[in-house]
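Below: the structure, in structure tokens.
Note that one protein chain of the assembly has been removed; the remaining protein chains are unaltered in position.
Moving on, here comes subunit A:
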Amino acid sequence: MLYYKNNKALISLLKNIKRQVSLSRSRQELDAVISELKCFSGSYQFNTKAYWIIFTVVLLATGLLSYWDWSQRQHFQQSTWIIIAAGGALTLLSGITAYYPHHIMSKVSHALLQRDGLLDNNLTPVTFNRKAIARHFQQRFSEFHRGNYSREIHELFKGSYQGDEYSFDYHYYHFHYVDERIVTETYTDGNGRVRTRTRREYDHYDRYGLILPFGLLRNFAVIGFSLPGAGKATYKPASNRFNKVFKVVAASEIEAAKAMKPTVVVAFEELSNVLSKVNFEVNDAADLCLSFADKDLIATPNKVKISEFEAFIEALEGEQEFEKLKAALSHVHYVMTKLDSNF
């Protein structure tokens, strides 16, 4: 029996919760999981003191014995090797045993808070084929023309936004792409001759973004990060700050000037303070892909764990806000209102 009774029951509960969280799709399902967590009769704190003591004592004892033996003989006896091996194994085992409960506690706490945050922000996971959906997006937006080796969508959520003037449905995605490159290197062989060889290296990249029907522009882009296949900039607004970060590509200079009103320019300046490497691409079907490098748009801001039970439940019962997601969506809404002001 590696664990005490309470530790064992708590680990079993956490494993069960973890499985159920991954299956939950609705608020009701998540509430049922939270109820099960609340019903646990034992302590929500692990007692791993004994394992840490064993870990420390065995580590010190093995170290001291090894040091003493080495200082006496300048080499280890066979029996010392056996003690070092046994001590090492016991140290490793006690270390893992002490660490594992805290690891699973963190993982399950995060999973619960993350799922709750997604539901609080009306985000529901979408079932999809990683490569097929990437190909589909690639046909619609230049943003997905990246990665000469592979392209995949790793996460896809559906959400809806209710603004003062506009409401729209959107998809949040996590795009992963890989570039393959051939590296040539020189080396000296066994005969002392200098030779060259080539090998393939793979660079992995991630981009994130929102896709939604925009409707107010077509073939228009504000580019803050290289956009494959985008044409040359057609228009430069008056703002130095904007021009340092973005370039504007549109069908004509007049169209770009019409869209880039001062309010829109300043809104993009503000957006670049919130998100990094931003691209705002509207395709010929008037759909928008707002892409960026930030991976924390839909990450729960809470770090509290189940072991701090009351604070944890309070965090679950409160409304979690994904501030960056909110900023990105309100930016899109703001630009919509500014572009639609044809009185």
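Heads up, the rule we're going with is that a contact is a pair of C-beta atoms (placed from the backbone, for glycine too) under 8 Å apart; a residue touches a chain by one contact, two chains touch by 3 or more; residues count from 1.
Rule of thumb we're sticking to: contacts and distances are computed from a predicted model.
Protein name for the hidden chain, per its UniProt entry and selected from "Anti-sigma regulatory factor", "LemA family protein", "Lipid/polyisoprenoid-binding YceI-like domain-containing protein" or "histidine kinase": "LemA family protein". Of the listed positions A:Ser12, A:Thr263 or A:Ser276, the one in contact with the omitted chain in the full complex is A:Thr263. Contact with the omitted chain, checked across A:Ala233, A:Ala299 or A:Ala327, is made by A:Ala327.
Residues of subunit A in contact with the chain left out of this view: 237-242, 261-263, 265-267, 270-271, 273-274, 323-324, 326-327, 330-331, 334, 338, 341, 343.
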